[in-house]
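Quick one: the structure is below, questions incoming.
In this view, the complex is presented without one of its protein chains, the others remaining in place.
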Amino acid sequence: MSATTAAKKKLSVPFDYDKYLRPGKLPHIWCPGCGHGIVLKSLLRAIDKSGLTKDEICMVSGIGCSSRTPGYVDFNTLHTLHGRALAYATGVKLAKPELNVIIVTGDGDALAIGGNHFIHTCRRNIDMTILVYSNFIYGMTGGQFSPTTPVGALSNTSRYGNIEPVFDCCDLAKASGATFVARGTAYHTLELERTLLAAIKHKGTSVVEIIDECPVYYGRNNKFKSVTQMMEDIEKNGTVSVKQADKLPPEKVQGKLLRGILHQVERPEYCEGYEKLIAKAQGKG
Amino acid sequence: MAGNKVKRLIQGNEACAEGALYAGCRFFGGYPITPSTEIAEILSVRLPRVGGKFIQMEDEIASIAAITGASLAGLKSLTATSGPGFSLKQEGIGYACLAEVPCVIVNVMRGGPSTGYPTGPSQSDVMQAKWGTHGDHPVVALVPSTVPEILSETVRAFNLAEEYRTPVFILYDEIVGHMREAVTLPEPGELEIIDRAKPTCAPEEYHPYDTNYDVPPLAAYGEGYRFHITGLNHREDGFPTNDSALIEEGIKRIIDKIEKNKDKILKNEEYLVDGADIVVFAFGSSARSARFAVNKAREKGIKAGLLKPLTLWPFPEETVRKAAKGAKAIIVPEMNLGQIIYEVERCAKGVEVAGINRVDGEPINPAQILEAIEKFS
Partner (left out) sequence: MSQRYELRFSGSGGQGMILAGIIMAEAACIYDEKNAVQSQSYGPESRGGASKAEVVISDGPIDYPKATAIDCMLALTQEACSKYFKDIKDGGILLVDSDEVKELPEGNFTLYSFPIIDTARKELGRTITANIISLGMITELTGVVTHAAMEEAVYARVPKPFLDMNKKALQLGFEKARELKEKKG
């Protein structure tokens, strides 16, 4: 078998998602056209590539559509309160630093009700991976505007157009001290897989904002004709890879969200810092 | 041996920290709040010495969340707060009740409502302890009234939390929290320590809410049992359910596990209650004033007695019923405008029940109680 044929053969072997999914827990609650399932597939492929075992992963979530993810996957899983996922996760991680903690949260969960936990988790630089699924709307409660809803957009609580400016999740994470900040979309699935793998491997607080679509509430409210149109307008044409951005003329970049790893630095990690503190307290430091 | 024991004059809050360490607490998550802060300060020093973890979270809500997470990772966990923080923690308390996560929450009670009187004592959170979080849920609350009791009751709180897989409250007023008394520190092995039951079955057979048990064993994250925990009503395997029969069954089970074991959870101290004409029902620092008044009344020939609960929730219904039989009156002094008195009334039908209340940040004076005893004798 030639090298090319081998590569082709490898490609043709479908990824075994079932390995990571809990038997009997599907179908999921997500609506047709929702991006959460696509993101989950990228995440599971990234986890597979990370080499982590299922026992080593603890997935924590808050409340919202994306926060139902832990129920479907075969890890140590914790579905908590609205906004509080990061605080629960901090307890798990500090109590058992050997666990690899991944948090699944949404734009409302992480940036509105959980905003305080979000900035302080970033500040501590505790080694966790935070996925913020951003679809510009509160989906589970039926379509109210969120901190990422664009100005002027319609929702069930902004019928005259949203007048609140948006939070840039990545800027907020960086300013708060997160040492890995990235953005991906549900459209760019392979790129997202690579980004998530890098986020998981990074030592410290990693934040990945994932732009995806809520066709039922955001889409219908804002006159998108189809899921495809949403994905193309928002995820494909509304973003540009950070690698390409430098090479493109300014007008092609302006108003677009950057994708890829936006920020990565090294800074002392919280749990390691605490181990040093223990050594000091025990007179070994 | 007894001669070698360390006797120290310590503060109530210090005794709480000592009790927690003795019980095996290895995680504290908290937020600074008067008058409970000494507990956090002491544990920030002492926990790392025994390999434990202390974290000052960004707020009160994060604190209850962090200790719940740490407990699920296998550590005995504690938080300490006061009225305003206790209010903020309520949603997380409900989560721990439903998810059945052992943890201990100390509330050093200060004057309220709102910011109220941060440095003044109060007993006005006793009903919040019972009904603060939404929905029907089990409640276990311990109410020590001396510094040595704070130590032993803190140990008992951890034991109850672990044994029954539920949050346990320790409620004491600022007076008891900040006063100093001599305490003989218990030696290892002297007090019973209970650890949560862990599963012995194969991971694939593990159900975190196995209905074959009153209190199902609890695995820790990262030990091969990849289980699911949620704040939604759930089935015995831990996953959410909309099945009405299972929802009701689940809620009833978490309440029943406490109700069924009330005899083991209740603890009271009866002082001259047998044959007493006047029974004073008092807890926390009010019980100290009451005992003083009871002694004075006895000197005057009045048959007075003190019924002091150490477990306030579940309420000691039978004990109050028994004490009420043959008594002329029950007096209920409390540093609030009348909360526990209604529980006493409920259990003492046909007997006069009178409250003594104050919310001025001053303790209930023994003279006030004596006056009431004399009035009803």
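Going in written order, the chains are labelled A and B, and every chain counts its residues from 1.
Methods note: a residue touches a chain if its C-beta (ideal position, glycine included) is under 8 Å from a C-beta of that chain, and two chains touch if they have at least 3 such contacts.
Note that this is a predicted model, so its numbers are computed, not measured.
> Where does the absent chain touch, in terms of which shown chains it meets?
By the stated touch criterion, the chain not on view contacts B.
> Among B:36, B:230, B:285 or B:339, which residue is in touch with the absent chain?
Only one listed residue reaches the unshown chain, and that is B:285.
> Pick from B:137, B:165 or B:178: which residue touches the chain that isn't shown?
Missing-chain contact among the listed residues: B:178.
> Taking the full complex into account, find the residue in B:144, B:238 or B:363 that is in contact with the omitted chain.
Here the residue in touch with the unshown chain is B:363.
> Suppose we count only contacts with the excluded chain; which residues of chain B make the list?
Answer for chain B: residues 7-9, 118-119, 175, 178-182, 285, 288-289, 291-292, 295, 363, 365-367 touch the chain left out.
The rule we apply is simple: only the chains that are shown with their structure count from here on.
> Would you kindly tell me how far, in whole Å, the mean C-alpha position of chain B lies from that of chain A?
That pair's centroid distance is 39 Å.
> Which residues, counting only chain A, touch chain B once they are in their complex?
Per the stated touch rule, the residues are 22, 25, 54-56, 58, 60, 70-71, 74-81, 84, 87-96, 98-99, 116-117, 119-120, 274, 277-278, 280-282.
> Mind listing the chain B positions that touch chain A in their complex?
Within the complex, chain B contacts chain A at residues 26-27, 29, 45, 48-49, 51, 53, 55, 57-59, 61-63, 65-75, 77, 91-92, 95, 220-232, 239-240.
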